[in-house]
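Left out: one protein chain. Kept in place: all the others.
Naming follows writing order (A and B), and every chain is counted from residue 1.
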Amino acid sequence: MIHSLVLAALVVLLTLAGPRPGLGAGRDLVIGLGGDATSLNPVVATDGISYTVEWPIFDSLLELDASLNVKPLLAESWETSRDGLTYTFKLKKGVTWHDGKPFTARDVAFTFYSVLDPKVTTPHRAYFDALAGFPELTAKENPKKPEELSVRPIEVVDDHTVRFRLRYPSGSFLAVLVNPRAGIVPEHLLKGQDLNTAEFNRKPVGTGPFKLVEWRRAERVVLEANDKYHGGRPALNRVIFRIIPDAVVLLQELRSGGVDLMENPPLTEVARLKQTAGLRVLTADNTSYTYLGWRQDVAPFTDLRVRRALNHAVDVPSMIKEVLQGYAAPAAGQFPPSSWAYDPSFKPYPYDPAKAKTLLAEAGFKPGADGILTKDGKPFTFTIRHDVANQTVKDTAVIVQEYLKRVGVDARLEPLDWPTFVKKLFASEFEGIVVNWTNHHDPDPFAYTIWHSSQWKGRNFAHYKNPRVDELLESARRTAVVAERKKFYGEFSKVLMEDAPYVFLYFPQQVYVTRQGYEGFVALPTFGGIYQSLKVVRWTGK
Amino acid sequence: MRDGALARLLGHRRGLIGAGAVAVMLAAGVLAPVAAPYSYSSQSLTQRLRPPGRAHWLGTDGFGRDVLSRVMWGSRVSLQIGFAATALSLVVGTVLGGAAGYFGRGTDQAVMRAADAFLSVPALFLVLVVVALFGASLLNTALVIALVTWAPAARVVRAECLALRGRDFVQAARALGAGHARILGRHLLLNAVPVIIVQASLMLGQAILIESGLSYLGLGAQPPLPSWGNMVVEGRQFLASAWWVAAFPGLAIFVTVLGFNLFGDGLRDAFDPALRGAA
Partner (left out) sequence: MTDLRSYLLRRLGFAALMLVGVSLILFVIMQLAPGGPEAVLIGGEFSAEAAAQIRARLGLDRPIAVQYVTWASAAVRGDLGRSFKTGDPVARLIADRLGPTLQLTGAALLFAVVVAVPLGVLAAVRRGTTWDTLGSAFSLFGVSFPSFWLGIMLILLFSEAVPWLPPSGLAEYGHESDVVSRVRHAILPTLTLGLIQMAAVMRFTRSSLLEALRQDYVRTARAKGLADGRVVWRHALRNALIPVVTVIGLSLPTLVGGAVLTETVFAWPGLGRLAVGAVFERDYPVIMGVNLVVAAVVITANLLTDLAYTVIDPRISYQ
């Protein structure tokens, strides 16, 4: 009898014991991720989570400062030739790989030649379009090898000097040489291997502030500080990425101490999180943007009035306030507020449902019996496809549908899972879409690949075609002078806004929640901007 | 056996309660377009996450939509899929089970082996694969739920036909020269109707459970069309602050399934009082 009582008491006691403090509180940083990386090789791994985990492991030649200008990292200094076609980088001396071997210019050349190699699967290739010999090196049939070119795009001058040669002056060249898309990989470990499937991708070796200790798939990635880091040993002991796919669970872990940093909590919870003792919320602008888009070459979207009407129909500020809790900037075009190409004098179309209705009436639509507009007997109805897994995009689509309904447009939502959605997107199999897309902190290459009429098979899946826009984008590409580029992109933005090809909705901000006591986070206004500062984050306990 | 069944059914308390619950849910679904206080999609971003109160009897969800109206509309989706899946499943199960029970031997073996095969694959997993890959339309979902639920129905019908085929009236019909189809259709299956109906009631409950599980995983009716399952999953993120968003749709599922189970029990007892109290 007593025996079972004691047992029962024990069980009760054990059950009531509260949660324990997180592992290594203080000098470790535990980051919660919503999914696992696919591989840790910056040349081939191109999904968002892989970028995040790669960032502390690999350095790039340059990195960004708070205004998104480039500053030295592995490259100490550089010179540009007068004609803008040659860039000579002087590399930092004394840098070593995590395995102790010295870092040299040969690694730089190897990395970028790998990016250009058509056998390597990497979407980064397009960023280096300006390099000399690009068409020959990346040709589908009989691509040339670098040795066969008369002008070498990448030249190892000596152990610490590397030279790039371009075939046209490109203002965005420096901007693409930063993480997460341009980490440098070691030649001595990857030469002769198939980068797509190398064992290296699971056991990466970089020059970054942290090195890989352990990667347990779908569970965690453990990094530890690189004592020999050329920028000084990081203050943190270890960075541990925990993979927790469920957003609700991730939040619970943050609250109970199992996780110290997470990105993009459910926005409805942020207000409460801000008031929670022991937690801090950091926000920063971001370059990705969300828009309502449609096929440009399909009626009724071919009518400018219709496109403008749709722009007037959606109350973006209200949407941002209620659904995004204010954590977004309204979009008036392609370029986010943090971009130098951004022009604050552009205002988005104001919310004006009356005007929307007038424009639609002008375009020949009349309200039918059920309130839905019809023209020539056909109702104005179309399907909006979107990614089912992105909660914010889902919510946005639902609200957009509601606003459209109020002006008589019948939009049907068709959420698709990511693999199906992307496939249909790039095959241009859609009528309307609500999408959140990454962007680059430099206007090129995204502006070009999305809006140029030569890119219908690529990112211009909406089939936009405007000769004036083509002209402007080409001109902007071929000059390195910032003032000139700014002029071209300014004109481009103006034409685009007047043409209203999309309803540009908003630029969602990055929102991070972290434990009080960690200092040093700097969230750059670009993708994953906080991860660059991990090397300076330290625990002060305050 | 069927005489007096109706009387027994009407006197069966649990069965009546079940019937009542089902009737309420059915009515809610059928009458939703006219009886629901709000539209299922009308958002009011200033009325988000309000607790149950005068204006919104069951509260509002994350978009300010009325939970009661959405539960009523959700009834349509769940019941539609439930009935469609059950009907399909019963047709397949009855035909195959009847054939197995009547013809025996080879046919029986074949059908039973097939049933075994379908029973070894975890239902939800197979449904998940098909629906995730091919989209969650009414037809797809009903089809695939039917695929995983026909086997128990076939078993039951087979057992009934096995028992019945040795009976006198079957021998008599054979002697009179009736063909197989006639015997099967007219005599055996007709007598198996009670068993089939009981099975139907239970299968409806199961179909609704599977469908709501699918919705929970994101594979059911898509927003803004409400289904009970996707309402529960939307409400999960607000569990601590607004429990009603997840609680009420789940309650609806529970009441409906319970209703079908109770009703099924009542039917079973009514048709065969010898089994009364046995289930």
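Definition applied: a contact is a pair of C-beta atoms (placed from the backbone, for glycine too) under 8 Å apart; a residue touches a chain by one contact, two chains touch by 3 or more.
What you see is a predicted model; the values in this text were computed from it and never measured.
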Checklist outcome for this item: Chains in view that the hidden chain touches are A, B
Item to check | Of B:170, B:189, B:209 or B:270, the one touching the omitted chain in the full complex | outcome: B:209
Checklist outcome for this item: Out of B:35, B:172, B:193 or B:239, only one touches the absent chain, namely B:239
Checklist entry - In the complete assembly, which of A:217, A:274, A:366 or A:468 touches the absent chain? => result A:217
Next on the checklist: List every residue of chain B that touches the chain not included in the displayed model.
Outcome noted: 113, 116-117, 119-126, 128-130, 132-134, 205, 209, 212-213, 216-217, 229, 232-233, 236, 239-240, 243, 246-247, 250, 253-254, 257-258, 261-262, 265, 277-279
Item to check | chain A residues touching the omitted chain (full complex) | outcome: 14-20, 22-24, 30, 36, 38-39, 46-48, 50, 121-124, 126, 196-197, 201-202, 217-219, 242, 244-246, 249, 252-253, 256, 258-259, 389, 417-426, 437-438, 457-459
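Simple rule for what comes next: only the chains that are shown with their structure count from here on.
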Checklist outcome for this item: Between chain A and chain B, the Cα-mean centres are separated in Å by 45
Checklist entry - Contact residues on chain A for chain B in the complex? => result 247-248, 266, 268-269, 272, 318, 321-323, 388-389, 394-395, 398-399, 401-402, 413-417
Checklist entry - Residues of chain B touching chain A in their complex? => result 41-43, 45-46, 48, 62-63, 132, 135, 218, 222-224, 236-239, 241
